[in-house]
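Removed: one protein chain of the complex. Kept in place: all other protein chains.
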Amino acid sequence: MSAAIESEPTFVDKFPDEARVVRAAFMSSFFALLLGAIFGIIQTLHRTDVARIIPSTDYYTVLTAHGVFMVISFTIFFLVGLFTWALTRSLDRPLLNIKITWTWYGLMAAGMTLTGISILAGFVDSIDMSADVLYTFYAPLQAHPLFYAGLTVFIVGTWIAGADWFRTFLAWRSEHPDERIPLQTFMVLTTMTMWYIASSAVAASVLLFLLPWSLGFIDQVNPTLTRTLFWFFGHPVVYFWLMPAYMLWYTVLPKIAGGRLFSDPLARVVFVLFVLLSTPVGIHHQYLDPGIAEGFKFISMTNTMFLLLPSLLTAFTVVASVEYGARQRGGTGLLGWLTNLPWRKPEFTGMMLAGLMFAAGGFSGMVNAGMNINYLIHNTLWVPGHFHLTVGTAVALTMMAGTYWIWPQISNKPIFSSQIGLFQVVLWFIGMALMSNAMHAQGLLGVPRRTAEPEYSGFDYPTMFGGFEELNIQIAIGGTLLFVSTILFLGNLALTMGNPTVSGLAEPLPSPVSGAEDAPKVLDNLRLWVGIALTLVVLAYALPIAAIINRGGLLGPGVGTYPVWVAPLFDALADAATPLLAAITDASGSLLEVVR
Amino acid sequence: MHIHAYEKLWLALSIVLILALIGTVTYGAVGPGVAMVADSQSTVDPGALDEDDRFSEPRVEQVGENEYEAYVVAYQFGFEPTPIVVPANSTVTLHITSRDVIHGFGVAGTSANAMAVPGEVSEITVETDEPTEYGIVCNEYCGAGHHVMEGKINVVSQSEFEDRGGDSE
Partner (left out) sequence: MGQSEAVNAPTDDVGGEGEEFDPIGTLTLIGIYFAILVLAWVYIYFVEFLGRDLVVVG
């Protein structure tokens, strides 16, 4: 028996070249996670006024770095690593040309380095460079050209990655003309299809408007247009982060639970729904924007609400797969089977806790998506409270948990300590429960997101679910636990890399209970889904974008340019603004007294 | 394609939930009459607000019995007028724009919230109740001094409002 297991090759045994790429992508991802975590803890303690080690004007440099490194570098580098593994593994064939693979990895790394430099230069006054425009880079705030150029190179890298995977798939197809697309490959291809559609808009925005504008070739841009193009990309990108987590929940979690995927066909349906509905929804980030008719906002809401469907279906299918595993392990009763699960394994517990938090995030997401209830929470701390449950836990914690399972497969090195891993994932859950819950509550008090100092001189927040100060303490404690959890994860992984390589770590993935042969063939017809997806995008966006251009012009209604990278001027302005505002408030106060 | 009966049930429940969510929002629009910021106002040249009838003089003005209009300009890093003084128990339509970058206009602890976008005008109508004071925060990052950008809405009694000449200037 043990001899049989030892003879089973791991991924790195079968595909050493691809495994090297996967490891490189994961290393880039985790380096970004480290940077993002450092900026995260600085930000948490600053905002809650527990420890302010930077001036408040630098808070926005920290915030830009936290956002970009976490949701662009950490998530997407992990994605390309995971997808390279999944496609190669499920097609059981190497990539066509590993040099192309290294090329896209190199482009992504180079692009992110350029963008990272432009952001971090914001800390150094003597360098005339800054990108304090936050992850959303809304014009007419303007970053240094290097910021936009780096992002472009990075995105081009992901496009070539997609092409690499599609070409490899087509080569496999010619070798296996009659077989169904393996499930993991299906997930890779549908996700990349969505990515091509979504990222086309941000590429257009950067290449046609923002980059030429930052270089001085054009004088102004239309802020509503570039904002709309950002959200055309900005909502589907959240599914780009999420799909690697879904892939792990569908194909790896059931195996760890001791069972098998409940339904392959429904998994395919879910990914097709994401291709169709991820993009024509971005306007739900602009419910409170002027210049966009209410009807367009309603259409966007309807699409967004139907986008709940694939996630609700996923909840059922994944939990049912885990239940199946538990019953295979001897679990009984209505809920008693929950005790028959491998809770001591960090890869299992991490993914389950991530899924639980995603369920909670589903609720706050429903509120975000509700067109008029958006007034209540738009741009309040509720929103980052929400996405720290989704991308910050459903995605991030699943990626960390998944790493505990996948790293031995791509390196032949066993994880240094499962106990530390288990402690780390539970710590993440507790930290995020504290932080996210308090963020939601502060959002309901009206506390804004994205600000260095959320307390104001002119008014106090009302008290509900605990006061502003108590909630700040919860946020600070939660953020600190998350930072410690991240360091434990990275430390555990670093020590794992020091382990000697061993054999016998292979963990093959079982086939589903209801297999691909049960899935209608039409599900594999990617051309059809692309056609419908594009039609929906045109229906949702053609008229709003035409109206925006018609109203404000292609290059904006006389809007100025506000470069954040002329840093000294802005610092002076901000320093002047504080006493000035206080003086104005005092003056108007005394004026009121006089009038009375 | 075989789908388990339980999963079919869940699919049906999910669709009911989605329709109920859309239904609630629709009820909010037609019942209590919650309206969205939309494209009702014409665009404006943010570089020449002083030449615009609406925003040359940020102010509150009476336009009917118990009906008032407020014209608010957001800028790096404040709001004009400040405070926005409006009478109690009245209907106030706020017109909000920006003369530089994108800002937010969030009345803390209430359901009043809108974006202030250069070149565009957000229009929202609210009904005031008893005299009180609300804080306004800029809830969209607008530059290095974003955190000092705040404003105020003072809801004053009808008589106090008239004593002040019916204008916040």
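Letters are used for the chains, namely A and B, taken in the order the chains are written, and counting of residues starts over at 1 for each.
One rule holds in what follows: a contact is a pair of C-beta atoms (placed from the backbone, for glycine too) under 8 Å apart; a residue touches a chain by one contact, two chains touch by 3 or more.
Computed from a prediction, not measured in an experiment: that's the story for all the values here.
Novice: Looking at the full complex, which residue from B:1, B:19, B:35 or B:48 touches the chain that isn't shown here?
Specialist: Result: among the candidates, B:35 touches the missing chain.
Novice: With respect to the chain omitted from the figure, which of A:271, A:375, A:468 or A:562 is a touching residue?
Specialist: A:375
Novice: Give the residue, chosen from A:235, A:260, A:284 or A:413, that touches the chain omitted from the document.
Specialist: Checking each option in A:235, A:260, A:284 or A:413, the one touching the absent chain turns out to be A:260.
Novice: When the complex is taken as a whole, what residues of chain B touch the one chain not shown?
Specialist: 4, 6-7, 9-10, 13, 17, 20-21, 24, 28, 32-37, 93, 107, 109-113, 123-129, 132, 134
Novice: Which parts of chain A are in contact with the chain that was left out?
Specialist: 9, 11, 14, 89-92, 179-180, 182-185, 260, 262, 315-316, 319-320, 323-324, 326-328, 333-335, 337-338, 359, 362-363, 366-367, 370, 372-373, 375-376, 444, 506, 508-511, 513-517
Simple rule for what comes next: only the chains that are shown with their structure count from here on.
Novice: In whole angstrom, how far does the Cα centroid of chain A sit from the Cα centroid of chain B?
Specialist: Chain centres of chain A and chain B, defined by C-alpha means, are spaced 30 Å apart.
Novice: Provide the residue numbers of chain A that touch chain B in the complex, in ascending order.
Specialist: Interface residues on the chain A side: 56-57, 59-60, 63, 132, 134, 138, 140-141, 222-224, 227, 262-263, 265-266, 286-294, 297, 301-302, 305-306, 308-309, 312-313, 316-317, 320, 366, 369-373, 375-376, 378-380, 445-454, 456-462, 514, 518-520, 547, 551-552, 556-560, 562, 564, 570-571, 573-574, 577-578, 581, 584-585, 588, 595-596.
Novice: What part of chain B is in contact with chain A in the complex they form?
Specialist: 1-4, 6-7, 10-11, 14-15, 17-18, 21-22, 24-25, 28-29, 34-39, 41, 43-48, 76-78, 82-83, 96, 100-102, 104, 106-115, 117-123, 133-135, 137-152, 160, 163-164
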